[in-house]
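With one protein chain removed, the remaining protein chains of the complex are shown where they sit.
And then chain A:
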Amino acid sequence: MNHLDPQRHVRGESQYLDDVPTQQGTLFAAVFESPLAHGVLVNLDLSAALAAPGVVRILTADDIPGDNQIGGIVPDEPLLAHGHVHFRGQPVALVLARHEHQAHAALKLIKVDIEPLPIITDPRVAAAQGELIVPPRTFKIGDSAATWASCAHVFEGVAESGGQEHLYIETQGAYAFPTEMGGVRIISSTQGPTAVQRHTAHVLGLGMHQVEVDVTRLGGGFGGKEDQATPWGALAALGAYCTKKPVKLVLDRMADMRMTGKRHPYSSDFKIGLDKDLRIVAYEVTFFQNAGAAADLSPAVMERTLFHATNSYFVPNVTATAFSCRTNLPPNTAFRGFGGPQGMFVIESAIAKAAEELGIPACEIQRKNLLRENDLFSYRQPAEMCHAEQAWDTAAKEFDLAGTRAEVEQFNQQNKLQKKGLAVMPICFGISFTKTPMNQARALVHIYSDGSVGVSTGAVEMGQGVNTKIAHVAARTLGISVNRVKVESTNTTRVANTSPSAASATADLNGKATEMACAALRERLLRHACTEYTLNYEGLEIRDEQVLAAGVPAETDWEKLVSSAFWKRVALTENAHYATPDLHFDAATNQGHPFAYHVYGTAITTVTVDCLRGTYTVDALRIAHDFGQSFNEVIDRGQIEGGAVQGIGWMTMEEIAYNAEGRLLSNSLNSYKIPDIYAAPKVLDVHFLDTPGHPKAILRSKAVGEPPLMYGIGTYFALRDAVRAFQPRTALPFSAPMTPEKVLVSLYPEFSAAETGWNATAVGTPASIAS
């Protein structure tokens, strides 16, 4: 079961932010955004808007009582623009009105004078001009430069991957209420309640204890609400603080798409060297990350790109460098995979390039170079409990790789205008926040005197099923029915200083804390039982709500035990803190042991391309995945399927386009396509690998949120394979997404020799499509 309370979901009773009943006197907020991507803010004329019906107040940077700053890693992001604007869609003013439509109507009456400054949208241009968010980083092992001469084969190339809209179906928003102590309470649709709390306190000049953030559930997050829920929470809070009225701010879909950042587009240079046995001996890569106008999480995303630059391959000599480039686009941010997929796409491109040049299937190189036990990653952590080869070989056997390949070849011989393609995509993903201090969590567990249990943690439920997992951990540890357990909303006053629900680590961290709290309570109750009922503590346990002494039912059960413990004044509340052990990483040397463990898997993708139209279908996606000892196969399977579909979207149909002025062209679901039920793979098989799991994973059930997204990369390479079957010698740049338009152009290069723009860099270049 995925949900603690599925009835509410199917009856439409689950409350999301926008469903919270409106409190009397609520003001509705709308954000006035910069119409230019870069410039000096000369004048802001609010007079007409202020006179508009229903408008109560308009707030600007000058109304901020504290510090106008919400940058998390680098303090480079004002809440409301002041002096300069740095991207189109940057919040400049907040209109507060009696009704939502009045607030939106007033936006059109605001006049702004901006002196334009040059606009950069291309990360390589930004890097050339020294526009970097943070200094570049290099991960290095061995000596790649010294190895090239001894390589049998060396290939170089460029790989581009595009951005991706999060497109959570619930848009961003927050609802803030003034509290009587002069603070604010915010109901926020955020993955990071503490981030909203900290930045709001900073903006309002308050202590964090004056700001309460509460989250019930999200209608999707995918990373888009990790740091980028903060502006809306802080703006609503600013409104509530300044007017002493509740303020609700919900972005409409197009505003959300215009104003929020996306997955980072990357443009990368690679060089790969193989020996005569096709072993990868050297790999050099330079990543140019398009960070947008402010740091947001970009430095951390960039770091994870470097961690995953070699995917699940062992390469003895690696030099990987990354530049986080400042451009005049909305700050790009976390998205499932967090830079990992972008890194993996490049090495897969490098391998594909080598295979194509050598005239062999890519999987020959892939299989030969998979990680083995104790192989070192470039950051010096060894691959422990490594299942890379097992995943590959199991997938090949379970899903008959050889037979599938033969089928594809046969089909391609028999069909002229339809071609099939095949690709194998192994993955390896490190679990933990790469910033070690973030790997901590707390749980607060109450046992009520009637035997029911309330659990609070820092985990945010956004569809990934974390609340269900936590409830099961609590029930299992206490030996009671999960029916007795309620997982409370995520609230900063109950559990403080939380890490965001991100990095696939939420269930591990918060689950472990819950397990610790429940174990402490169980021990306390059993100690009590042993004195109360004169039992021997050894062999005492609670199972199926019954107290067992050496396996024999004692004269007490859960309810009686709890009740008697209460009357004997035994503490029935526990607060536990978990910090993942043995993690360390030195960001100066780029070495250490940043991950609790790695997750492995392999996907086999087959596609069919219609060679007249360039359209295609994903026929099958077959995955062998290392779940460890999954304790909720339904949730875990759902995460694999959903993640893979999102990855396929990123690699195929989801194309973000900005023009040279930094205006988002793909600004609604009309011009930005995400997978629908028709686009989802026809066959989606998930095989649970037989692996022992990892002791640092909750109940040895490995983290499952992000890794499956990268299976989608296989679709890109399967499409290339199909295109090659039709057009063997066409020059195919490594440029994702592989939209049907791009496929068509690749199928008929002779008709598209004139610059079409499809092969240009992923972002910002097709200036000709400008408004």
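The rule is simple: a residue touches a chain if its C-beta (ideal position, glycine included) is under 8 Å from a C-beta of that chain, and two chains touch if they have at least 3 such contacts; residues count from 1.
Keep in mind that, in the parts below, contacts and distances are computed from a predicted model.
Not shown: a single chain whose UniProt protein name, out of "Carbon monoxide dehydrogenase", "2Fe-2S iron-sulfur cluster binding domain-containing protein", "Electron transfer flavoprotein subunit beta" or "Phospholipid/cholesterol/gamma-HCH transport system permease protein", is "2Fe-2S iron-sulfur cluster binding domain-containing protein". Considering the full assembly, A:Gly465 is the residue among A:Pro265, A:Gly465, A:Pro594 or A:Gly693 that touches the omitted chain.
When the full complex is taken into account, the listed residue touching the unshown chain is A:Gly451, out of A:Gly72, A:Gly163, A:Gly451 or A:Gly662. Per the touch definition above, the residue from A:Phe222, A:Trp392 or A:Tyr616 contacting the chain not shown is A:Phe222.
For chain A, the list of residues touching the undisplayed chain reads 1-7, 9-16, 18-24, 26, 53-54, 98-99, 101-102, 166-171, 175, 177, 185, 187, 214, 217-220, 222, 246, 252-254, 450-452, 462-465, 471-472, 475-477, 479-487, 489, 519, 541-545, 634, 638, 641-646, 668-670, 674-680, 684.
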